[in-house]
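With one protein chain removed, the remaining protein chains of the complex are shown where they sit.
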Amino acid sequence: MALFSNTAVLLGKELRTEFRSRELLTTTVVFILTIVILFSFTFQPSGNESLRFGPGLLWLAILFAASLMLQPGFLREQNNDTLSALRLSVSDPFAIFLAKLVANTVFLLLTEMLLLPIFAVLFNVHILAVFPQLVLVFFLGSVGVAIPGTAFSAISAQARMRELLLPLLLLPLLTPVLIASTESTAGLLDAQPALQGKWLGFLAGFDVVFLTALWLFGEYLLEE
Amino acid sequence: MAKRAILGLVTVGLVVTAAFASFYVVPMERTMGPIQRIFYFHAASAWAGMTAFAICFLGNLLYVWRRQQNWDWLGVSAAEVGLAFTTVVLITGPIWAHPVWGIWWTWDWRLTSTFVMWLLYISYLLLRTLIEEPDRRALLSALFGIFAFLDVPLVYFSIRWWRTQHPQPVVMGGPGAGLEPTMFKVFFFSVLAMHALMVLLLSERYRLEKLSVAVHDLQREAEA
Partner (left out) sequence: MTPTSFSPTGIRFEKIDKRFGGLYALRRVSLEIAAGECVVLAGRNGSGKTTLLRIAARLSRPSAGTVNFLNGRGERSEAPPAAGFVAHATMVYDELTAEENLLLFARLQGIAAPAACTAKLLREVGLEERRNSLVRTFSRGMRQRVAIARALLNEPAVILLDEPATGLDPQGVSWFAETLRGLRDSGRTLLMSLHGESEVSNLATRAIQLDAGAVVADTRTGANFRSILTFANA
C-alpha cells in the first residue's frame, strides 16, 4: 500500500539524516543523564528511596528530554520548504507523520536503552532479569510520547516561542503516560517484579487513541 | 437586547437562590460543619466547567470541518468560561480542605485531574496568543483542543487508578453519592444555576469575540 511504502521511504530518510550527524541522539542522552544526576541530589538514594523515586524521575527526565528533542521534527522541514516538497510527493500526508513518529520512537528508545544500564548502576536497581519486560514498557511509553509530540511539533513550528511552546503543549497532555509508565517501571523494579497488565493496557489504549486522532486530523496540521 | 437581559436576570435569580438554599435550606453536614456548604458551588462549578469544555470540543470539531469563524469564537469562549469555572473548583477545593484536613492541598484524584485539565486549557489559550494569523490560529488551536479533550478522560482515569493504588485523603465524597434528599435537590439546583451562569458568560464572551473581530476587520480596511 502506498501509505506504508511512502512511510518506509521517509523513515529511511529520517534515520539516515539523524545517523549522519547524530546530533539529536547525543544531546538527548546527555540531557537525560544530566537531569537524572541533578534529581539524585534531591533525595537520599538508599535502596527504598531509589525504588520509590527512581522510576518517576527517569520518566520525568525522558519527558523533558523528549519535549526538546521532538522540536526539530517539523522545524527542519521549514528549511528550504522541504515540507511542501513532501506534501507534493506523497499520496497520503499521514505518511509524513507516521515516518516522523516512528523515527522519534526509535530515537527515544535508543536513548532509553543507553540510559537504563546507567540508571541501574546509579540507583542500585536490578534490571537484567526483567529487561525484556522493561523494553515493552519503554516501547509503549515512548510511542505514547512520540505521537502527540510529533503532532504538536507540527503546531509549534508554525507559532512563536516554539522552544517553550512544545513542552507547554505536550507535558500536561502526557500526564497519563507519565503515570502509567512510572507505575509499570516501578512494578518491574520492585522486590517482587510484576508486569502491570492494567497500566500496559492503558498505555496501549492511549497510543491507539492518539494515533487515530493523528490519522484523522493530521493533514489539517500541515495545511497552508 | 431584551433576550440578553432576561437571560441575565434569570441566571442571577438562579444563582442567588442556589446560594440561599445552600446556606439556609440544606441541613448542616454532620462531620465537616458549615464549610461543607461550599460543596454545592465546588461540585456544580466542576460540572459547568466540564460542560463548557465539551462545548469547546464541539466548536473545535465543527471549525475543522466547516471552517466558519463562529465555531472558532465558540471554541475560545467556551475554553475561557470553562477555565474560569475550573479555577473556582481549584480555589474552593483548598478552602474546603483546610478546615477539614488542616492542609491546603491533598493531591486528591479529582482535584489533581482538574488541575491537569486546567493546565491543558491554559495551554490552549496560550497557543492562541502565539499565532497571529486568525485562520491559522483558529485551525491549529482547534486541532490542539481536540487532542486536549481526548486526553481529559485519560487523565481522569489514570490519576484515579493511581490514587487507588496510593490513597490520599479525599476532599469530598462522590457527587450525589450518599447525599440526603434535600441535599441532593439543592445540589441539582446548584448545578442548574451554574450551568445557567455558564451559558450567560459563554454568550457574552462569544458576542465580545464577534465584535472584536469586526473591529479588527474595520481597522484593517481603514488602514488599507
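The letters A and B name the chains in turn, as written, and every chain counts its residues from 1.
Keep this in mind: a contact is a pair of C-beta atoms (placed from the backbone, for glycine too) under 8 Å apart; a residue touches a chain by one contact, two chains touch by 3 or more.
If you're wondering where the values come from, they're calculated on a predicted model, not measured in any experiment.
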item	value
Touch criterion as defined above, residue of A:N6, A:T28 or A:S50 at the omitted chain	A:N6
Residue of B:R4, B:H98 or B:H216 touching the missing chain in the full complex	B:H216
Of A:T34, A:T82, A:N124 or A:T212, the residue in touch with the unshown chain	A:T82
Chain A residues touching the omitted chain (full complex)	2, 5-6, 9-10, 13, 16-17, 20-21, 79-82, 84-91, 223-224
Hidden partner interface residues of chain B, rising order	133-135, 213, 216-217, 220-221
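In the analysis below, only the chains that are shown with their structure count from here on.
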item	value
Distance between the centres, which are taken as Cα means, of chain B and chain A, whole angstrom	31
Residues of chain A that touch chain B when the two form their complex	148, 151-152, 155, 158-161, 165, 168-169, 172-173, 175-176, 179-180, 183, 198-199, 202, 205-206, 209-210, 213, 217, 220-221, 223
Of chain B, residues touching chain A in the complex	64, 116, 119-120, 123, 126-127, 130-132, 136, 139-140, 143-144, 146-148, 150-151, 154-155, 157-159, 161-162, 165
